[in-house]
Structures are given as C-alpha cells and as structure tokens.
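A single protein chain has been removed from this complex, and every other one stays in its place.
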Amino acid sequence: MDPEKLKSIIESILFVSGEPLALIKLAKVADATEAEVEAAISGLAEDYAKGRGLRIIKIKDTIQMASNPDNAEFVGELVKSEIQENLSQAALEVLSIVAYRGPITRAEIEAIRGVNCSFTLRALLIRGLLDRTENIKDNRRYLYNISFDFLKKLGMDSVEKLPDWETLNKKIEEGGASAPEKQIESITETPENEKLPANEESL
Amino acid sequence: MDPEKLKSIIESILFVSGEPLALIKLAKVADATEAEVEAAISGLAEDYAKGRGLRIIKIKDTIQMASNPDNAEFVGELVKSEIQENLSQAALEVLSIVAYRGPITRAEIEAIRGVNCSFTLRALLIRGLLDRTENIKDNRRYLYNISFDFLKKLGMDSVEKLPDWETLNKKIEEGGASAPEKQIESITETPENEKLPANEESL
Partner (left out) sequence: MYQVKLDKFEGPLELLLELIEKEKLSITELNLAHVADQYLEHIKDNKNIHLENLADFLSVAAKLILIKSRALLPILKFSDEEEEEIEELAHQLAEYKRFKEISAKIGKLAIAQQVSYSKAPYQGIRSVFYPPEGINAYDLKNYFQKVLSEIPVASVLQEEIVGEIVTLEERISDLEIALRNKLETCFSELVAQAKDKIDVIVSFLAMLEMVKQRIIHVEQKELFHDIKLSMRSGE
C-alpha cells in the first residue's frame, strides 16, 4: 500500500478509537503488515512533533493518539468550561427524566423527549450528576441513574423520596395515550440507535 | 498569539472534545479572538485536505473534528455498529429540504412536501440526523437544521458541498411574494407537538 495512504488510514483509526490499540490489531484493521504500520506510525509521530496538537503514545506494542501535553492548560480550560457552564434547559429535563424514571436507557429517554440526547447525557455524566451502568439484559445499552452525590445534594437518600415519586415513576402517559411509548420502540429498537458504541464508553 | 501555536491548541481542543464546538467557545477556551480561531481552523482544514486521516466539519459557526471519509472502509471495521440503515423516501426528502433550506420550520417543510411530516421529523430528531432549535421569532415553532451526524454520514464537511447546493438553496422564483406560507396553515393547524400520525413506519 502507498505509505502516505496507510498513514492517513492509521491516523483515522487511531483518532476514531481514541484508545490504545495493539499494533497487531491496527495492522489487521488497516489491512497492512505490522512493519508497514510501524513505519506509518513513525511517520505520524514525526509529523506531530512539528508543533501539532496531537501526539502518538506508544507503550510496548500498543499505540494511542492523544493531545499534545504542551496544550494541557487549554485542554484543562475546555474541561473546566464543560463542567462549570450552566446546564441547558434540555439537560435539566433529561436529569429530571433520569431522576424519576431511572434506571433508564438512552433510547427510552429519547423516546420521551423526542430528540437525540447523546450530547446532553455526556454533559450530565461529566458533572457527576448521572451514573451509568451496564444493562444486564442488553449489553449494548447502558442504564442511567441519578448519581448518589446528586441525590445527597438534593437532601435525599433515595429517589423514592423525590416529590410525587410514586405517581410520576409510573409509566402512564399523561395524555391518556400509551401509544407514543409503543410507537417510539419501532424507531429506536434498531441497533442503529447505539451507533458508535465507543461514544458511550468514554468518560 | 503565534498562529502555528494557536492551530496546535485548537487541534488539541477539538480532539479532546470530540463533539461539535461553537467558534465562540473555542475562542474563549483558547484565549484568542474568533477571527484568529477561524484562521487557525482554516489552516487545519487545509492541512487535513492534503490526504490526512482527519477532517474539519463545519456547520455555520460550529466545528467538529472527524475522520477522513475516504478511509471509511477501514475505520468502519473498528466501529462495527453502523449497520446499513435504510432511510425511507420520506426521510430523505425531509433531510434534503432541511439541508438545502434550513433553518426551516415544520410548516415550511410541509409546504414543500404537501404532507404532514411530524412523524418523520421526530424519527430523524431521535436518530440525531436533524437538530432543532427554538425559533426566536415564534416560540411555538421550532427551527430545524441539519446535524453533524448527517454530514458525517454523507462524508461531507459542510452543507455547501452538497450536490447542486447553489441552485437548490434558493427558492424557485414565484410570481409574487412567497406564497407557500399561507397555504401551509391547512396542514399545520395543530400545535407543534401533537399530531403524530399513527403509522409506525420506520425511518
């Protein structure tokens, strides 16, 4: 394979993964030999050394793309602003859904709100307002719960003590129509909804 | 700030975030002016265009880092999920209308298609192929915009690069002022949220 093309492919793979990848796996995914991949990685590392914002981290035979530590101060600013910015209306709504209906999957939250919630859930997770656990029934999907820290902050020791929890926790849709719930299933039960599982694994 | 240094910082920030970031936020985090950041982003996009594995995707004043679509066949292996999803004719029409004419209200979309689109819109919002914002002029109606996920799915880095953008972005010249607005009313008398057709056709 053309070395420049391979470099480009390796860069794409390392970027999308974001996690350490074994050389052997990289070679397999890129459909190249390990030697070729090593050469491509050296090439990338050299490029990055010229003051780029990215870095190649190599530990034994695993390779990872990371940000340039020289820019750590700014990356820190980014994270700080993510955590400290005011929560959006959407975020507060999602938080309330998880509080009253947790444990709940992302698909179920989206069915209730009618819009994609991946960014919002991420924003709530990074602030420690939600917890995420594996779903035993379906390992592709996470279950979201209100975090214990946040409950404590609200002055409660369990969600059941939230005001009107008994009634609001039940899935009787207010309009009298339980149809939306059903309808939504047909849209969200597709594997599609959990696209990029990596997206949910972060944090 | 030294332009090369700023480019490096912006690259680090876009990498760590992974999500779409508003220009104004990038400027704040990078401690630079918006104009400087825009120049840095253009610089990055140019670098990436030279066969690199990364891409800068832009919708208005929001930017996201993504992988080069030319490497999709390799990266796809890693990401596994993205099962071939068939978008229905209705979904494709709505997506096209929003892509070429967004920001656009539901009533305007329905005026073009001549049919109620609430179900399709909802499905596309949940799927994350469309975004919705409050309409400042009329808070009962949302404005629909194309999403980063839509552009990524098509391998485009901006809507302007969609086929026939120049011609389709403009309305056909009509005799008088744009009449569609009027005639829409018959379809959209119901408030934004109600009126969900009962059929459960998926996207």
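The letters A and B name the chains in turn, as written, and every chain counts its residues from 1.
To be clear about the criterion, contacts are C-beta pairs under 8 Å (C-beta built on N, C-alpha and C of every residue); 3 or more make two chains touch, one makes a residue touch a chain.
All values derive from a computational prediction rather than experimental measurement.
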{"item": "Listed residues B:Ala27, B:Ala40, B:Ala66 or B:Leu130, member touching the removed chain", "value": "B:Ala66"}
{"item": "Hidden partner chain, residues of chain A it touches", "value": "12, 15-19, 79, 82-84, 86-87, 92-93, 95-97, 99-100, 112-114, 122, 125-129, 147, 149-150, 153-156, 161-164, 168, 173-177, 179-180, 183, 196, 198-203"}
{"item": "For chain B, the residues touching the chain missing from this view", "value": "15-19, 55, 57, 64-70, 72-73, 75-76, 79, 82, 84, 86-87, 89-90, 92-93, 95-97, 99-100, 111-116, 118, 122, 148, 151-157, 162-164, 168, 171-172, 174-176, 179-180, 183, 186-187, 193-199"}
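Going forward, only the chains that are shown with their structure count from here on.
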{"item": "Centre-to-centre distance between chain B and chain A (centres being mean Cα positions), rounded to whole Å", "value": "20"}
{"item": "Chain B partner contacts - residues on chain A that touch it in the complex", "value": "4-5, 7-18, 29-31, 51-54, 65, 67-68, 70-71, 74-75, 77-79, 81-82, 110-111, 114-116, 118-119, 122, 179-180, 182-184, 186-188, 190-198, 202"}
